[in-house]
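For chain A:
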Amino acid sequence: MTLAEILASLFPEGHSVTVAEGLVNGEGPFRGGRLAVIGIDGDTALGVDGACRLAGYVLDVVRRGGATPILVAIDSDSQRMSRRDELLGLNEYLAHLAKTLLLADAHGHPTVGLIYGHSAAGAFIATALATRVLVGLPGANPSVMDLPSVARVTKLPLDRLEAMAKDTPVFAPGLDNMVRTGAVQAVLDPGQPLAEQIAAVIDALPADDTRDRAGRERGGRPVAEAIAAQVVREAALG
Partner candidate 1 sequence: MSGWGRERAARDARIEAGRAHAAGKVVTAADVVALLEAILQPGDRVCLEGDNQKQADCLARGLSQCDPACVHDLHMVQSGIVLPEHLDIFEQGIAKRLDYSYSGPQGARIARMLYGGQIELGAVHTYLELFARYFVDLTPNVALIAGVSADRDGNLYTGPNTEDTPTVVEATAFKNGVVVAQVNEIVDRVPRVDIPGDRIDFVVEADKPFYVEPLFTRDPAAMTETQILMAMMAIKGIYAEYGIRRLNHGIGFGTAAIELLLPTYAERLGLKGQIATHWALNPHPTLIPAIESGWVKQVHCFGSEVGMDRYIRERSDIFFTGADGSLRSNRAFCQTAGLYACDLFIGSTLQIDLAGHSSTVTQNRVAGFGGAPNMGSDPHGRRHPSDTWMKAGREAQVTGDPALMRGRKLVVQIVETFGEGLVPAFVEQLDALELARKIGLELAPVMVYADDVTHIVTEEGIANLLLCRTADEREQAIRGVAGYTEIGRGRDRAMVERLRQRGIVRRPEDLGIEPLDADRSLLAARSIKDLVHWSGGLYEPPAKFRNW
Partner candidate 2 sequence: MEKLSFRHTTQRALAGAKAQAITGVVASGNLEVLLERALAPTECTVEIETPIRGYGEVWAAVVADFVARAQPGGLRITINDGGARPDTVSLRLLQGARLMEV
Partner candidate 3 sequence: MSERIIDPAAKGWATSWYEASARARVDGLLDAGSFREVIGPEQRRMSPHLPLFDLPRAFDDGMIVGSGRLDGKPVLVAAQEGRFMGGAFGEVHGAKLVGLLRAALALKPDAVLILFDTGGVRLQEANAGETAIAEVMRAIVQLRAAGVPVIGLIGGRAGAYGGGGLIAGTCSRLVVSEGGRISVSGPEVIETNKGAEEFDSRDRALVWRTMGGKHRRLTGGADAYADDTVAAFRQAALDLIGRAPAFDLATLEAEQARLEQRLTRFGDCRDGTEIWARLGVNDPEAVPALTTAAFDTLLASLGETTHDAR
């Protein structure tokens, strides 16, 4: 689905969401209140300027109060790779953006990520992965690195990697693998109105971070949950 189709499906009555330089911001009527939307469109790389603006939009929502849910819609490139971005401290900007989303969540704003296109690496972590729940649409393609690049770095032949990718969700790119890892909770149905589906997601928000449990249940992260639980059990102040 394109962003326009998504917005039309979310807000049949219209909305104020705009896209400027790949950055998405605005809101629309939702269940008698509002649904704020921020995001990245058009496979845009996320740099210091964009991250700062998106964080500002999130803080605006928090400042206005209420319990306006925030949808983080993502079709992005990875973080912007440049000397300037790193010189200015891109890690702080991306972390700040993630923190604003986590703060909004803590202030009672349900946060939902929606990946409908590409996303990768720092841009993915700072946006969609910093929400309480992340869902996807068919055709979305989150990836840390594409397989040819993985082949280059690991010095493994591409065809072998492709074969491994079929039954090793832990490293292979793609929406299905992120679902199996537990990072993406569910894939929505583009044929049904998104407003109801997002509302259902919000109504079922898990209280805790359940991504590692989902990862075990779905086989994408077989041991993470058990390891974390063991640390919680055994750690003690000395």
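A quick word on the picks: all candidates are chains of the complex that A comes from, given by their letters.
To be clear about the criterion, a contact is a pair of C-beta atoms (placed from the backbone, for glycine too) under 8 Å apart; a residue touches a chain by one contact, two chains touch by 3 or more; residues count from 1.
Worth saying up front: this structure is predicted, and the values here are computed from it rather than measured.
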Touching chain A in this complex, which is it: 1, 2 or 3? 3
List the residues on chain A that touch candidate 3 in their complex, please. 48-49, 52, 55-56, 59, 62-63, 79, 81-96, 98-100, 102-103, 106-107, 121-122, 124-126, 129-130, 144-145, 150, 153-154, 156, 164, 168-173, 177-178, 181-183, 209, 211-212, 215, 220-225, 227-232, 234-238
